[in-house]
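Missing here: one protein chain of the complex. Every other protein chain is in place.
Let's look at subunit A:
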Amino acid sequence: MENTPTGTQQHAADTQTITPTPTGFYGPFGGAYVPEILYKCVHDLQDAYLPIIRSEEFQREYASLLRDYVGRPSPLYYARRMSEKYGCKLYLKREDLNHTGAHKINNTIGQILLAKKMGKTRIIAETGAGQHGVATATVCALMDMKCEVFMGATDVERQHTNVERMKMLGATVNPVRTGNMTLSDACSQAIRDWCCHPDDTFYIVGSTMGPHPYPDIVAKMQSVISEELKWQLEEKIGRDYPDYLIACVGGGSNAAGTIYHYVDDPRVKIVLAEAGGCGIKSGHTAATIHCGTEGIIHGARTLVMQTDDGQIEEAFTISAGLDYPGIGPMHANLAKQGREQVLAINDDEAIYAGYELTRMEGIIPAIESAHAVAALAKLKFKPTDVVVLTVSGRGDKDVNTYLNNKHMAREYGNF
């Protein structure tokens, strides 16, 4: 049974799953709250996506590109020194080793194949910090498709290198000068463009956000992460599940991929790290699960950080990739059910954890992933616990942020 704004009806069996109802609901969250001008675009995609994704042809091409182009499977690495420090068996799922340096490309590869199968010839995307824009521009170059990226004018200024990367890859970057000139405004502009070009254009969404079917599409494209974990764990520890899964969560795509095949397995504890910014009580935070209330953002019903008047608030965090005032609807539901334990990790804790992983394992994580690393210090493990932590991306893009915040790195900051 579908849920409505009263949020009263739901099947008990649906409460802990990562698969939405046919109309895109995860418990009371999700759905497609879109204006009529978007109805056809969204509806056509809802009808098209599952048959295409399930087809043998799509699966074959997708698997082959993930293997030969992205470089999958990504390694599952036993982190010996960190394991000793935290008193558990810590394995890192190395999404940072993917082509373009993060998990984002798992999704853009899948969506561009979907676009091709739907006969689309032009790709649009929104981007905040530029990571999703670069991942989209990359697959457009690969597939020889026209690519237009919408990016807030403020972000264009702040993320100069990624803008140049997108241009080098052949994409057109459109600075958006409405509103606050950041990610939200880029989303609106991309959606407007989609409305204007419904026939030839496919909108590649970067996270488990937006109207149904996007959260499901993105989760399915990222589910390769936990699919690999199953056999990698079997190989390494003789059983196909861990005791803990840890990932960072902003919109929620790498988290969805990490937990996808384990959501219904009660043996696996799920811990997600959201960006606390300066602290959840500071007013400068991106911790949506902690601070959000039910609302609608970008076409999805979910938890949203908003004012008393129902205006969506800006998110604050040192991490551009977690800087979103909403959260994927499946995470809102799983957190509400208690299936996901969600920790708020503040900027200083994330910076410290980023340095820690760098010094102890020789891996500079993306500042987003460093939030997941920081969760380790907040959990109590048994020595036998197998903990899998997804390193969603590499930290090359964040070197300046790390250097500018050395004072948060404590013993590691002295260099």
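Definition applied: a contact is a pair of C-beta atoms (placed from the backbone, for glycine too) under 8 Å apart; a residue touches a chain by one contact, two chains touch by 3 or more; residues count from 1.
Keep in mind that, in the parts below, contacts and distances are computed from a predicted model.
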Exercise for review: Among "Amino acid adenylation domain-containing protein", "Carbohydrate ABC transporter permease", "NADH-quinone oxidoreductase subunit M" or "Tryptophan synthase alpha chain", go ahead and choose the protein name stored in UniProt for the chain not displayed.
Suggested key: "Tryptophan synthase alpha chain"
Review point. Out of A:Ile296, A:Met360 or A:Leu379, which touches the unshown chain?
Key: A:Ile296
Revision key, fill the gap. Contacts from subunit A to the absent chain lie at residues 2, 4-6, 23, 31-40, 178-180, 184, 187-188, 191-192, 195-196, 198, 294-299, 304, 306, 308-313
